[in-house]
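Note that one protein chain of the assembly has been removed; the remaining protein chains are unaltered in position.
Which chain is which? They are A and B, in the order written, and residues in each are numbered from 1.
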């Protein structure tokens, strides 16, 4: 099939970018979206042009590196997948495809379609851990039984891949779903209770410092999340935060 | 604590609490107004009580006005902050794919409601204040029903009221249930709460529309 691509090109963080048109022929329906871009890049290289840079790594939907806004939707039109799992059979011959980077002030562009998501790392560093040393001798793993329902909920929150689609989809570029997933994972486990109040306050403070927007409960993040992280986690984080603040 | 006041979550909670307070006021307002259709005398009695009870006038009224101001000032502040969080917009953004129109446009439905409030104040609250505190007219416990019905005589005003209530309904449709999520309520009762808020956000504005149309279609004959 033949495609008309409109791709954001930007040389580096300081330069001004723009949308550039490309026409790509010979795309097969069983290619993945990123393989389609590989082919475009091969063509560009053979013409002596710089290829389009985009983030990608595992190409099986788990590392969270790939991050493209495709026709106005994070990770493209299909649900519950990342760009690398999107296949060209979701498109038709002659389609126009608009490809942009994640847009958020807290995610500055590095080059072309690559953004800097280190804000996410800093939120995690602010409190996304349980303070236990490796070198110590922790108690036996089965010493504290954990209700299966709680363990499963904690796991579901922990499946976040940190791709940033929630921020990209949110009209306010809010990082509440991402932050709340980690807060919830630990809040739901007895191990995480000890530092719960401090954790949620520190992580929310960092989230605000990074310049993400506020949650207005539109639910776009949950719909676009490749792992289906639930809005329930945001409510839990709000609850945790309020009770932590009330307790001082 | 200062960190708390500045935090995004605290600001959201202020929005939620002020919103819920306004919902309570709206309910009370509706209960009184509906009597204007059922029984003008009751309407007059209750309106007079609200207008002259010192507790209502000097305590609840300022709180209500503060609630309205807090809700919209905070709403604007958050909107500005949210706009800043995405300094460069998308060339193509398909918001409808993942979120309802209503949830994405609270600022606009809110602005319409705010404009309506201005009209509403001009129509009722300002004349009332002038009547009571500027001209210092004597109490007249039977004037309310007539004044109200008179207001709905012009077609344009009735239409503006109807449009405003539709927008209010949309605003409530998202805002009412959203306030529970903001305050961390997400449990086994959530579905029930959500259903209630949806019914409320349609029924109450619809009731107001009914009142406006009723008075427009049934003008006073004398």
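The rule is short, and it goes like this: a contact is a pair of C-beta atoms (placed from the backbone, for glycine too) under 8 Å apart; a residue touches a chain by one contact, two chains touch by 3 or more.
Everything that follows uses one rule, which is that contacts and distances are computed from a predicted model.
Chain not shown in the complex: UniProt lists it as "succinate dehydrogenase", one of "succinate dehydrogenase", "NADH-quinone oxidoreductase subunit K", "Aldose 1-epimerase" or "ABC transporter ATP-binding protein". One chain is not depicted; across the entire complex it touches A. Where subunit A meets the chain that is not shown, the touching residues are 11-12, 28-32, 34-35, 38-39, 42, 44-46, 48-51, 53, 55-65, 78, 81, 85, 87, 89, 110-111, 114, 116-118, 120-121, 124-126, 128-135, 138-142, 145-148, 151-152, 154-155, 158-159, 161-162, 185-186, 189, 191-192.
Rule of thumb we're sticking to: only the chains that are shown with their structure count from here on.
Inter-chain spacing, taken between the CA centroids of subunit A and subunit B, is 37 Å.
Considering their complex, residues 6, 8, 19, 69, 71-73, 77, 98, 100, 103-106, 169, 171-174, 201, 204-205, 207-208, 211-220, 223-224, 231-232, 234-242, 245, 248 of subunit A touch subunit B. Those residues of subunit B whose C-beta lies close enough to touch subunit A in the complex are 1, 3-4, 6-13, 78, 81-82, 84-95, 97-100, 103-104, 106, 174, 178, 181-186.
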